[in-house]
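Okay, here's the structure, questions in a sec.
Left out: one protein chain. Kept in place: all the others.
After this line comes chain A, so read on.
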Amino acid sequence: MSTFADTTFTPPELIRNFCIIAHIDHGKSTLADRMLQITGVVEERAMRAQYLDRMDIERERGITIKAQNVRLPWQVDGQNHVLHMIDTPGHVDFTYEVSRALEACEGAVLLVDAAQGIEAQTLANLYLALENDLAIIPVLNKIDLPAADPDKYAKEIAHIIGCEPEEVLRVSAKSGLGVRELLDEVVLKVPAPQGDADAPARAMIFDSVYDTYRGVVTYIRVVDGKITPRERIRMMSTNATHELLEVGIISPEPKPSVGLGVGEVGYLITGVKDVRQSKVGDTVTSERKGATEPLAGYREPKPMVYSGLYPVDGSDYPDLREALDKLQLNDAALTYEPETSAALGFGFRCGFLGLLHLEITRDRLEREFGLDLISTAPNVVYRVVLDDGTGELIVTNPSDWPTGRVGEIFEPITRCTIIAPSDYIGTIMELCQTKRGQLGGMDYLSEDRVELRYTMPMAEIIFDFFDALKSRTRGYASLDYEESGEQSAELVKVDILLQGEPVDAFSAIVHKDAAYGYGTRMATKLRELIPRQQFEVPIQAAVGSRVIARETIRAIRKDVLAKCYGGDITRKRKLLEKQKEGKKRMKMVGRVEVPQEAFVAALSTDESSDKGKGKK
């Protein structure tokens, strides 16, 4: 079936570009599903839930990681229109995906779960959209749920965005109820894109994805002029020129087209193999008679959390490098640099947007590339001013912490927003206090729900804050945070020593008041995780030369099979071979044999991340 939307160069006044933004799990992808169905771009039998969550890992975890755009036809009052819809992720780690999507749009559907109301990422994403001057269409979703309270939450929304509660649309993304009306509203409310069709071509790259078969696929939104497959293009930041192999639209599979005109969203393929040559935020123009002024670019995503990734089997190191190279093709936010650890051997110090990003990357490396990895405890980036006036150090790995010479230390802080039922205000404040948070303000969203604003060290947030918050509010609190500069702090490096030898992988930078807690926790954990050796092994936690906690692993006393196996010597020998095989999987710390599992278990914060956030 061919539709109006299949042909490009649609007049801009008939185009509407919008994205769906919301807190995690409020139903963006499900709403996108209904739009795909109602507009007829996906046939009934090809439909599956969260159609646009294409990656295995997205489907498994039930969350969106990559934003996805689709071109949809929609008729209002007999007039055909083209809608470019972008489904975005809701998790805070992927906020940069949202901000990129916003650049390609004039409007945003702000979706709110009618059983939960406004949550932290609702606000964060709303503010992002407002900063971009987008038209906001407020929508309550899941009105089919028995627990839905649309009247209450319509008021909340109206209060926040400054509209009338009646203006908030009500839909069920699950049943499709209200979705047609929503599409009509998009056409009505979202401004048509504006641009100069006769000006030199300018298109904004808002995403760039590596595909094994097609190479780099670059997603663009044309602002001025046109992009056609016959013309060579130029990347304005580098002046590199490329031949265009294909230009097309997504509906929802890629379809080649004759080109893209003002306001249109689509993709282009040049044959380059590296996404870095097709950088998000860059402006594409035509090689001949191209534009001279690029469009305003994006802020590059900046890693906030660092962790060392090491192959369990040292000989997998080259494979890990290759795997990281490949993943980075698709994930500009991922950074990595080789590093070595005395305990773990060769690995990479990797930068991530947050813990979920770390976890997902690790997961993909393990599953898609068959690697077995150890990741060290995540940390943030510190700035250490040396007291001898020789300058400063940026520390992304506790091992690089200077000895002596430490003058002032700066740690990144975040502005964070917590939304929760007002019953929990006391509990939350207590928790935030222990995490060195400073209350910035508090607002009631409705009689019984509040928004608390805090300034908090990022290190506290990435550790176990979210889990602590969830468990203390019985899952009702939501959290959003963004980086907001740095503050001077009294931080120390805690080392963990086995038999007097520091184990670099276990060192951590913590606030001086938390040093004792970290030290005892690690020492106790390790005592349980490290098998007894033929000699006694003292475990110590130390700040500099001061020991703050100690434990002892007693020497093993028995390691002999004393049983008559008669003549079955084969069995004995095989058992020995197996034990020796097991020994190979041990990492040596001095003379102490530490099993890989001990590293994995000791370094997992068990309560650190919020996986699928409530999706069981």
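Criterion: a contact is a pair of C-beta atoms (placed from the backbone, for glycine too) under 8 Å apart; a residue touches a chain by one contact, two chains touch by 3 or more; residues count from 1.
Please note the rule applied: contacts and distances are computed from a predicted model.
Between the names "Cell division protein FtsX", "ABC-type metal ion transport system, permease component", "Heme chaperone HemW" or "Acetyl-coenzyme A carboxylase carboxyl transferase subunit beta", the one given in UniProt for the chain missing from this structure view is "Heme chaperone HemW".
Touching the missing chain, out of A:A49, A:I394 or A:L561, is residue A:L561.
The chain not shown here is touched by just one of A:Q438, A:Q534 or A:T552, and that residue is A:Q534.
One chain of the complex is left out; on chain A, the residues touching it are 534-535, 556-564, 566-574, 576, 579-580, 583.
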